[in-house]
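Accompanying notes for the structure given below.
Heads up, one of the protein chains got dropped from this complex, but the rest are sitting where they should.
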Amino acid sequence: MRIVVTNCNTTQEMTEEIVRGARAAAGPGTTVTGLTPAWGPESAEGWLDSYLSAAAVLDTLRTYEEPYDAVVMAGFGEHGREGARELVDVPVVDITEAAAHLACLLGRRYGVVTTLERSCGQIEDSLEAAGVGRNCAAVVGTGLGVLDLDDSDRTTRAFLVAAQRARDAGAEVLVLGCAGMTGLQRVVGEKLGVPVVDGVGAAVKLAESLVSMGLMTSRAGSYAKPLVKRRDWGRPGVGRGAVS
Amino acid sequence: MRIVVTNCNTTQEMTEEIVRGARAAAGPGTTVTGLTPAWGPESAEGWLDSYLSAAAVLDTLRTYEEPYDAVVMAGFGEHGREGARELVDVPVVDITEAAAHLACLLGRRYGVVTTLERSCGQIEDSLEAAGVGRNCAAVVGTGLGVLDLDDSDRTTRAFLVAAQRARDAGAEVLVLGCAGMTGLQRVVGEKLGVPVVDGVGAAVKLAESLVSMGLMTSRAGSYAKPLVKRRDWGRPGVGRGAVS
Amino acid sequence: MRIVVTNCNTTQEMTEEIVRGARAAAGPGTTVTGLTPAWGPESAEGWLDSYLSAAAVLDTLRTYEEPYDAVVMAGFGEHGREGARELVDVPVVDITEAAAHLACLLGRRYGVVTTLERSCGQIEDSLEAAGVGRNCAAVVGTGLGVLDLDDSDRTTRAFLVAAQRARDAGAEVLVLGCAGMTGLQRVVGEKLGVPVVDGVGAAVKLAESLVSMGLMTSRAGSYAKPLVKRRDWGRPGVGRGAVS
Amino acid sequence: MRIVVTNCNTTQEMTEEIVRGARAAAGPGTTVTGLTPAWGPESAEGWLDSYLSAAAVLDTLRTYEEPYDAVVMAGFGEHGREGARELVDVPVVDITEAAAHLACLLGRRYGVVTTLERSCGQIEDSLEAAGVGRNCAAVVGTGLGVLDLDDSDRTTRAFLVAAQRARDAGAEVLVLGCAGMTGLQRVVGEKLGVPVVDGVGAAVKLAESLVSMGLMTSRAGSYAKPLVKRRDWGRPGVGRGAVS
Amino acid sequence: MRIVVTNCNTTQEMTEEIVRGARAAAGPGTTVTGLTPAWGPESAEGWLDSYLSAAAVLDTLRTYEEPYDAVVMAGFGEHGREGARELVDVPVVDITEAAAHLACLLGRRYGVVTTLERSCGQIEDSLEAAGVGRNCAAVVGTGLGVLDLDDSDRTTRAFLVAAQRARDAGAEVLVLGCAGMTGLQRVVGEKLGVPVVDGVGAAVKLAESLVSMGLMTSRAGSYAKPLVKRRDWGRPGVGRGAVS
Partner (left out) sequence: MRIVVTNCNTTQEMTEEIVRGARAAAGPGTTVTGLTPAWGPESAEGWLDSYLSAAAVLDTLRTYEEPYDAVVMAGFGEHGREGARELVDVPVVDITEAAAHLACLLGRRYGVVTTLERSCGQIEDSLEAAGVGRNCAAVVGTGLGVLDLDDSDRTTRAFLVAAQRARDAGAEVLVLGCAGMTGLQRVVGEKLGVPVVDGVGAAVKLAESLVSMGLMTSRAGSYAKPLVKRRDWGRPGVGRGAVS
């Protein structure tokens, strides 16, 4: 099975880290290919970045020509999920919803620990729209930017502080609220004594599950194929093309 | 990986059918063992049956001594899920929630088609508690009892009629609302032109996902291990009888 | 009028305490009979206990042959309510919902003070399903087990501490969150300066109200009579044992 | 026990009918006194009437000098409930909430059948604020005005038609949505085959329950006693007085 | 354009303050007329006052004979809004909803800072019914009575303390929760560094918007014209009249 994992930003190192996490979760026989958008923000932190990222990720999928069986969208709380479901003919799983779906199976309430406080609202809205917001006890920020996560000691310390706030709000399970946190789940899980779900791994497993069951996105209603029309993907003279 | 699938009733034939469905979904290297409660209702249809079934299934798990890596509870809309999470040290996935989790990934709204109308309320409550009720557009009954599902032509016809009501309510994806419907997904999916999710298969895939990621039920809060105390699982020497 | 009060556990002393509370609330001409399940947990603390208790209580009602006019189910936050409504032909009132119904009449928001934190989630779900969760400001645990409540000084102290947390969350009325707290309402009410509702008394009054108005459980839809079928209520000759 | 029942309009005949219904429900030893506002609308149909009625009913209670143990407010969906809780030192029960509280005990979902469609919104809001809106499946109008209810055949026919719409929406129990329908419950209940709850009787039983349990409205927070200040209850020169 | 602003209490000085605030917000060509009820409470603090105020304000509008194009109801969290929509043929805007509507445009979550804690519940209910409660993070009291607001230093200090609680709850925008706070928005906004919305000004702008767009209250359903009937607006012999 071939899974394409799309980074939501243009930072190649982060794509590589995400792919490492995805491969660690993938089953035997699953190959993982990482895609880095050719444009967009170097990191997605806030709504402006998120909408720019959504278009860039959709453009990346639109122009990727190798065959694949499923898409994992690796932007935690970022937009674009529903558009990808319209665009491609294979299952699409976003790491935000994926982590929440598995977290719901492990405790009565879960919490999300993410990067900057400014991202909490987007994540809340994304969980709500995905239909898994009901059992989310809290979304808490660590105050660290996406590109500040490379210092894993600092990230771990900040995560543990934020995690306690989520626990106090009733969370029995925690979710890593950024693709850049992939790999952190084991160490913080041991320190916290609660399960910690990594969205990248969760999305890979859910994508494998859908593919192996032969389930595809519904074309009835919301996620019908995009209509054939003129669309310009970037300034005139470039990135032009029609979905058909 | 060893998955134990618990039927919610005492009908051995149904356990076998469920096991067939579970094995069809299981990945290579996963073994599926079916357990049939030694007591409880011959079919679970309504709240009385559901609570009797919950205790019987927990007793079955409590006294099952072979090793296993995960539990799939195969009673659609039946109780017991949270109790099993307290009881065993491995992940527990209920087919009701499992089908809904995957359905949420395939369309904006999903619908459930089940057996008797009397079961719809239990299913709605079960989805709500599991945290995936938000995107459920409708739970619709076919009017067929659990043990009437063996006539697959009649079941298919009844399913298609009920499915249309769910579609009219906004469902873009459908869920088989009874473990006894396992296997029906392909034929009704083709006729309806929308994805149809089988809870048994979905639960097997989610259980495999949790196990392969090393995720366990949280012991913090709701699902702490049961306290050590005196519990009697049925009255000595009696307990047989039919309500009429 | 004859009211049957079912304890949710096998501890006879607790049944007697509950019956005392029920009789203190009962009107002239109402007789109260307490039933102690012949099997089940010695105390209900958590989901496993609750489901075991539900089946045992239903079995107790199923096999009780004296005539009665209403049932009061005296397990706070425990399961079984809807099953009893299917089973018997008289009104059934659960102390969880009963306390909440009366509390809603006394203040804009109410809070529940219960035993162990692990029980809070069950209570929240029970209130929600009963349709009275909207005005519940908080469900707070005292950290005391069900069988630890006999030391009434300690219970009172723990109740007052937990009650303050509920008040801080907006509760204007408090509910005793365990049948074993029956009798505590007067002393804690005076100390707190807010009304405190005892579920056992509340359920007795609501049961008397329904009976005197000639109202019965609806048989249309959810609570239709159980279907006639084979049900085994416990495994012949066995079922004893403690989880440890 | 002395219960005061306040009509929400100035129509004396309706007060008498409500008192008949209240007495039919009252227990031995309960006396019922009906109060008709000296001002306000001759019938409450819509928001303007409801707010005028609320002030007139509060003025009626404010100036009623006989002793009593509880108040039943007999305006279905009309305003004033919370103000009366501030004003008087005894329990206050509104027939809207009372009917819903009992209906929740009789089925999983209930429906309300009322007079004019224009009143449905007020009733929905009143149930929601009272904390019992969650299990309300529908509020349906008969198209009959409050003062048109005296033709009981026509009212019965209109009720049955509207009731079917509530049943189709999932209602398993019905509520008489106007104090003027008191007495109708038996005949329509038999024809419909579901329990039908009369709010006047329900409120009397709940008021008796609160009084017999010694429960009073909480003074902590929302329903603290009104502050002492200048209030004019009608045009200058009349109805003047201060609550103190 | 002629806007009538109704004070919710009988304190003339407060009407004048409200009119000053309204005129400061009004566009060129808009005239503002303040109305002080001839009866009702000298200040509205709690439910009793609010219902009395609602009737008095409706009576004031009913008997005001000058022409006007819109009504602004200047009681924050007070009742009457829907009744005025039935009564008059021009748009009606309540300052509670108006402030919330604009606040929703300025941040993801807003908070309200009001007078006494006892008023918080009414405000929450009013926002919910108006359809703008979803993004309200908190309603917080300052502990100051309506007629204590004239000491603007004390009011400012109390507002800042309460505002911090709303900010901690997630509010990104604040609302002045009393008409008597009009004028405070600039100073507290600067100190807090967040936008602060004054309901009086907001309601004037929304009323101007509706009028200039030619939009009127819908007569279909909830806000149909009041039926012609006998209504007494105060004790017999005075305030009598029929809406027709």
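Every chain is named by a letter (A, B, C, D and E) in the order it is written, and numbering of its residues begins at 1.
Convention: a contact is a pair of C-beta atoms (placed from the backbone, for glycine too) under 8 Å apart; a residue touches a chain by one contact, two chains touch by 3 or more.
This structure is a prediction, so every number in the text was calculated from the model and none was measured.
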item: Visible chains that the absent chain touches, using the contact criterion stated earlier; value: A, E
item: Candidate in contact with the missing chain, chosen from A:G21, A:G80, A:G170 or A:G189; value: A:G80
item: Footprint left on subunit A by the chain that the document does not show; value: 10, 38-43, 45-52, 54-56, 58, 79-80, 82-87, 117-118, 121-122, 125, 128-129, 145, 221-224, 226-227, 229-239, 243
item: Touch residues of subunit E, complete complex, unshown partner; value: 25, 27-28, 82, 91-93, 97, 101-102, 104-109, 128, 130-135, 167, 170, 172-173, 193-195, 197-198, 201-202, 205-206, 208-210, 212-213, 215-223
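The rule is simple: only the chains that are shown with their structure count from here on.
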item: Co-neighbours of subunit D and subunit C - touch as defined; value: none
item: Cα-centroid distance, subunit B relative to subunit D, in whole angstrom; value: 44
item: Overlap residues in subunit E, where contacts from two or more other chains coincide; value: 121
